[in-house]
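Here the complex is missing a single protein chain, while all its other protein chains stay put.
Naming follows writing order (A, B and C), and every chain is counted from residue 1.
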Amino acid sequence: MMSVDQYLSILGLLILGALFASGSFIASAMLAPHKKPTDAKVAPYECGIVPEIESPQRFPVRFYLVAMIFVIFDIEVVFMYPFAVVFRQLGAFGLVEVLVFSAAVFGALLFLVSEGALTWGPAKHLVPGMPGRTSDSTIVRIGADPDEAA
Amino acid sequence: MSDPTIRVAERLDVLAAETSEGEQGLQQRSRTSKNELGREVGAVLRQSGLTLDPNDVDFERRDDEIMIINMGPAHPATHGVLRLMLELDGEFVLRSKTVIGYLHTGMEKTGEVLNYVQGGTNVTRMDYLSPIGNELGYSMAVEKLLSIEVPPRAVWIRMLMAELNRMSSHLVWMATNGLDLGASSMMIYGFRERELILAFFEKTAGLRLNLNYVRPGGVAADLPDGWEDDVLVICDTVEERSYEYDELLTGQPIFRGRMVGVAPIAAEEALALGVTGPLLRSTGVPWDLRRAMPYLAYDQVEFDVIVGTYGDNFDRYAIRLNEIRESARIVRQCLERMPSGDYRSQDPKVTPPPRARIDESMEALIHHFKLFTEGFHVPAGEVYSAIESQRGELGCYLVSDGGSKPYRLHVRAPSFVNLQAVPLLMRGGLLSDAITVVSTVDPVLGEVDR
Amino acid sequence: MIPLPPAAPPGVATAESLAADLGCFPTREQYFELVRAFKDDAFEMCVDLCAVDYLEHLDRALPEGVAPSRFEVVVNLLSLSKRQRVRVRVQAGDADPEVASLFSLYPGTEAMEREAFDLLGVLFSGHPDMTRILMPEDWEGHPLRKDYAVGRVPVQFKEAPGPR
Partner (left out) sequence: MALEDLQHNFLTGQVEDLVRWARRASVWPATFGLACCAIEMMAAGAADYDLARYGMEVFRNSPRQADLMIVAGRVSQKMAPVLRQVYDQMMEPKWVISMGVCASTGGMFNNYAIVQGVDQIVPVDVYAPGCPPSPETLMHAILTLHEQIRTGEILQRRREGRPTHVEEQNVWTPDVPVTVRLGTPK
């Protein structure tokens, strides 16, 4: 019985959540204009132009790749939560345990980077002398002597 | 009753037909001719022979693999009402085409209706970031046709104002370029410095923008007294602040990542496209009209022509940043060597007599009346005069038939020609690079659409 | 006045032109060859191309041997190495003006030719994308022609009722 009050806070959270969600739905239903939005308003906003050519729904595979990478690291964080709650009692053993776990996931990240899944840009042809460039290094000042300027 | 202000269209394609520009826009690959496709992919210039070889352009992309979207007229990053149709494969820009004309004001037609005295007000609204540049191009063309001499003080005042205008235009570029790349604090600094210059313009010409200050025959009014210390304050503040911008932007990894090595252009491609200004100088071609074909008194003033090496976005940024300092240097020399004398040519045909003399002499009254009703007559002929504005060579081709109105006024707008390099610069880059390309080409749509 | 380039087609009329080193008046047939000759003779950039409608001025000052026509295409060539400017004025015909396109020589003239077509109706054969550039797609007529009205909307100042 004694443990019931532990769960009161969760109950409170659920009730507040439900209240807020339903509240916002009801408010928007009440306050929103009742007229059906016109075709112009429903049209996709493309900088003022209504597109004629229906854009295809197929997306390049790169986008799904990034989604999968996100899932891996999301799961890693989910496992961190229970650890974070009890990591004081676990002491040094817990710490080592988590480090091993995150090292394994970090291995996955290294593999991804080596495969080039995260480098999206065009093959940036790094011209020599690029990194150290300042706003003065690669420009030439041509003085007034006409032969040099020709 | 149905509310007229709400437009009820039955089907979506009625709306689409209203805003579509048909042939002018980007068509599906299956419906584009090979030559035009090469032009849009920007490939036509890749080879030294400047001819199109088919295997260079990958034609066999199927229509449903790619997406054509509009970076359209109402877009924050297109510096005005430029509509850029992009063909995207995911994040990569395969093909692009600029659709312009959304700010076409028919200025060349209006130019034929206004006489030579009023012409300046029409021309000055073309490139609204450099009013002095437009008026200078127009006035020098008229003066060449009239073959009259402008007094030295007017020449030096024009040079002073042109360089101040170059500083203010480059400051707006630094501001909007920073905003495009996410450095919104640069927007605030850029416009804060520009207010100093606009305050001086307002003090001299009465207006912040569209000044109509440079007129055929000289300038509208003399410099206000005490202008020396105003100009000195402007030069010191802007020059010292430009080093702050350097610190703020150049070292930033994000800024470098999006600017260094992005969208390079080769010298021969720039020349073939007729590109001028900082875009051409970034490829290493040392061509600045102020140095190559000096006008006004640019040959008596020493300044440096800033030339880049790689022709990429970073070079264009570095050129514009240093040109602000060069302009400040020129302005200081104008400060020291400003000749005295009258600020307009005393030729009664062109310049209205001072107000006081109108009461005394009948002849001055007739001149004044004739000038402000019908305007002065320009002998028949045609001339092309060019100056170096912020974006490149701004030329004014004027044909006169002996009357008091120009028969044909054509202004060669540098942004209009520089915009043709956009498909070439954007080829194969990311969508985020496309934003920096439009920003570093720095088009001003007022002069593109005229 | 600088001489014509060696590869120029024979018999091209030239004249003094204001603020340019040379003014050439080729016929429509000589036009493309002449511009190609200039391009090979270190004229790297075609700076400007525009069309002019001489509706009322068929008697304008032209060197002899050049038959004036209503439309005229004016091309400005620039040599960066020699720092010279040349202006080529070709007579483009009366009813439906047509001239060879310079796109294969100077790709930079693509937009300028489209604007000349859009505003004055001069056709350029061999141009990759001969469509309008400034006016809306469904616009009839070419606005910069001399017989096209300015399109002034009458401004009611005087007769407007009510407090002014």
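The criterion applied here is as follows: a contact is a pair of C-beta atoms (placed from the backbone, for glycine too) under 8 Å apart; a residue touches a chain by one contact, two chains touch by 3 or more.
Note that the structure is predicted; figures quoted are calculated from it, not measured.
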| message | Among the chains present in the display, which ones are touched by the chain that isn't there? | response | A, B, C
| task | From the listed residues A:A40, A:L65 or A:V140, report the one that touches the chain absent from this view. | result | A:A40
| said: Counting contacts across the full complex, list the positions on chain A that touch the omitted chain. | reply: 33, 38, 40-41, 43, 45, 48-50
| Interface residues of chain C (partner: the chain not displayed) | 134-136, 138-141, 143, 148-153, 155, 160-163
| query | In the full complex, which residues of chain B touch the absent chain? | reply | 3-7, 15, 18-19, 21, 72-76, 80-81, 101-107, 109-110, 113, 121-122, 125, 128-129, 172, 175-176, 187-192, 194-195, 198, 208-210, 445-446, 449
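Simple rule for what comes next: only the chains that are shown with their structure count from here on.
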| query | Hey, how far is the Cα centre of chain A from the one of chain C, in Å? | reply | 54
| Mean-CA-position distance for chain B and chain A (Å) | 39
| said: If I count partner chains per residue in chain C, which residues reach a count of at least 2? | reply: 83
| query | When you check chain A against every other chain, which residues touch at least two of them? | reply | none
| For the chain C and chain B complex, residues of the former touching the latter | 17-20, 44-48, 50, 52-53, 56-57, 60-61, 74, 76, 80, 83, 85, 87, 104, 106-112, 115, 119, 128-129, 131-138, 143-144, 150-151
| request: Quick one: which bits of chain B touch chain C in the complex? Just the residue numbers, please. | output: 20-24, 33, 35-36, 38-39, 44-45, 50-51, 100-101, 104, 106, 108-110, 113, 144-145, 271-276, 285, 287, 292-293, 380-386, 393, 395, 397, 399, 401, 407-408, 410, 412, 416-417, 419-420, 449-450
| Which part of chain A faces chain B closely enough to touch in the complex? | 38-40, 42-43, 46-53, 55-56, 58-60, 62-63, 120-122, 124-127, 130, 133-136, 138-144, 149
